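Only a single protein chain was left out; the remaining protein chains are all shown in position.
Chain nomenclature is as follows: A and B, assigned in order of appearance, with residue numbering initiated at 1 for each chain independently.
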Amino acid sequence: MRPRGLWWVGVGVVALALPQVLPLYFTHLVLLTMIYGLSAMSLDVLAGYTGLTSFGHATYFGTAAYTVGILTTQHHLPPALAAAAGVGAAVLLAAAYGLLATRAVGVYFLIITLALGMGTWGLAYRWSSVTGGDNGLPGIPPLDLGLPWSMAEPRNLYYLVLAVFCVAAFLLYRLVHSPFGLTLRGIRESEGRMRMLGYNTWLHRYVAFVVAGGFAGVAGVLYAFYNRFVSPPDLHLAASAEAVLMVILGGAGTLFGPLAGAGIVVFLRNLVSAYTQRWMLILGVVFVLTVLYAPQGVAGGARALWARWRGHAPAPRPQAEPRKEPVAEP
Amino acid sequence: MSAVCLRTEQLRKHYGGLRAVDGVDLEVREGERRAVIGPNGAGKTTLFHLLSGEVPASGGRILLFGRDVTRLPSFRRAALGVGRTYQVTNLFPRLSVLENTLLATLGLRREKYDPFSPLAKHREPMEDARRLLEEFGLWEKRDWPIGSLSYGEQRQLEIILALAGRPRLLLLDEPTAGLSPAETQAVTQLIRGLDSRITVLLIEHDMDVAFQVAQRITVLHFGRVLAEGTVEEVRANPEVQAIYLGSGEL
Partner (left out) sequence: MQFWLTQLLNGLSFAALLFLLASGLTLIFGLMRIVNIAHGSYYLLGAYVALSVVQATGSFVAAALAGSLTVAAVGVVMQRGFLARFYRAEQAQVLLTMGFSFIFADLALWIWGGDPHRLPTPRAVAGSVDLGITFFPAYRLTVIAVGGLVAVFLWLLQERTRLGAVVRAAVDDQEMARGLGIHVEPVLTGMFAVGAALAGFGGVMGGPFLGVYPGVDSEVLPLAFAVVIIGGLGSLKGALVGSVLVGILDNLGKALFPELSYFTLFVPMAIVLAIRPTGLFGRG
């Protein structure tokens, strides 16, 4: 695996040097890419690996961000504590919603996560006394962890986010290559078969749901301290849909593909918004084009090419269709 | 006399007005080789779904090793030692041969919950998978996607998956369907060579295979047991001959 290791070292060097070498603009974009990338990667565990496409992923991202916002601006808790509480809130919410969402699979699961997500949005939007309503929560303090460098400075925050991202990405990488990760893929391919082999598939799906929500929460906490402002759009259906697009654009079931997908969306959004107000229109078009012409995404397409080049008889890849029956076996 | 492995009492499955399984009483002893035959639509596969727990029964009881498992979900029955193969190949399409087998060898182990260490570190399930694949000559193709295997090899993998959990009761649903004569012989030999402590229940349309493998035969018709007995008894049964009349099967 020598070339592989070299590749990661190269990426690491670029990542570390970036803020010193490129304009601040790029630092911001890469920072955002890591934050949304982490969210997309955690969604990939659920959608790409387990075959459960959620249209409510931003709910956990947003809830963590809001928790940080509320605790720091209204209760003046130290940032580190608020950060921990943020992740905790995301995990608890995922644990609660997960009990409902995992009652089903397939498109039914999709609808339920969508509904739960927008219900939570409604809370953020209308519960003004707590969430600031439509105005959101401005004035989140920087993530002061007692380090000698100020986290109000984007270049410094970049390194902190990079560190957190690397740890989180490493954990996710180990997860998908572990026995548990294999069971998730087995469930995606044939849940009935898995049950006949002795797996309590509901439990596996539930754990995947909570884990995905938890890592989205980590991303949400980072977002709150980067953006210093959180508002209802952060957990709207559009945000959840963007996460799904990042996964598909990058390649579902590849883990790092969605990171690339996040990068594409972040850079594209920045580029487009400089020239026109019609970002949502472009987003919709990209969505449609991706489904029509590149359903495997960037990494998925690359993988197929790689397998063919290595000489495996090219197996006809079935379309990425998780499940037909909407409700899971009780 | 060996113990009773499987017993069903008035087992029923209704789909609205359709009585797929209509009061089946079955008793299979440990180590027995029992073939279940009958025309299409007789309820054989539905019976297997009920026995494996994949479909809930509408009525009646199922006892496994003396224990009432009627309400038990399929994954708990697997833990009790039930393994099955499917009439339509039911593998994990986008996973490799080795990954398919590993899922089977991990199925009843606590290690399946490990979220952190790499798969290769888990020696026992890996060794079990290797052994099984080597026995069937599929070890060289372990990294191949399932789609690259021949149909016969896929059917072999079906059986590997069922055997990996060291089942005490093996449900084989038309294991020789679609196989060439040579492949059919190989599967027949395999079934005959299974450990004598394993109880084997076999759905078959190929009468030669059924008669070669089974000690006793149960004939299903319209969801009910039409006849049951040794190979000779069933062959000689006039009702059984009638339903197979014209097909020249017997």
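By definition in this document, a residue touches a chain if its C-beta (ideal position, glycine included) is under 8 Å from a C-beta of that chain, and two chains touch if they have at least 3 such contacts.
Model, not experiment: these values are computed from the prediction.
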item: Contacts of the hidden chain among displayed chains; value: A
item: Given A:Leu114, A:Leu171, A:Leu268 or A:Ala304, the one touching the chain that is not displayed; value: A:Leu114
item: Per the touch definition above, residue among A:Trp7, A:Phe26 or A:Trp127 touching the missing chain; value: A:Trp127
item: Residue touching the undisplayed chain, where the options are A:Leu6, A:Ala80 or A:Val291; value: A:Val291
item: Omitted-chain contact residue, chosen from A:Ala58, A:Ala241 or A:Leu259; value: A:Ala241
item: Missing-chain contacts mapped onto chain A; value: 53, 55, 99-100, 103-104, 106-108, 110-112, 114-123, 125-129, 236-238, 241, 244, 248, 278, 280-281, 283-288, 291-292, 295, 319-322, 324, 326-327
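We adopt the following convention: only the chains that are shown with their structure count from here on.
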item: Contact footprint of chain B on chain A as seen in their complex; value: 171, 174-175, 177-183, 185-186, 189-190, 192-201, 211, 312-313, 315-318, 329-330
item: Parts of chain B lying in touch with chain A, wherever the complex brings them together; value: 52, 54, 73-75, 78-79, 83-84, 90-95, 99, 102-104, 106-108, 111-119, 122, 125, 143-148, 161, 164-165
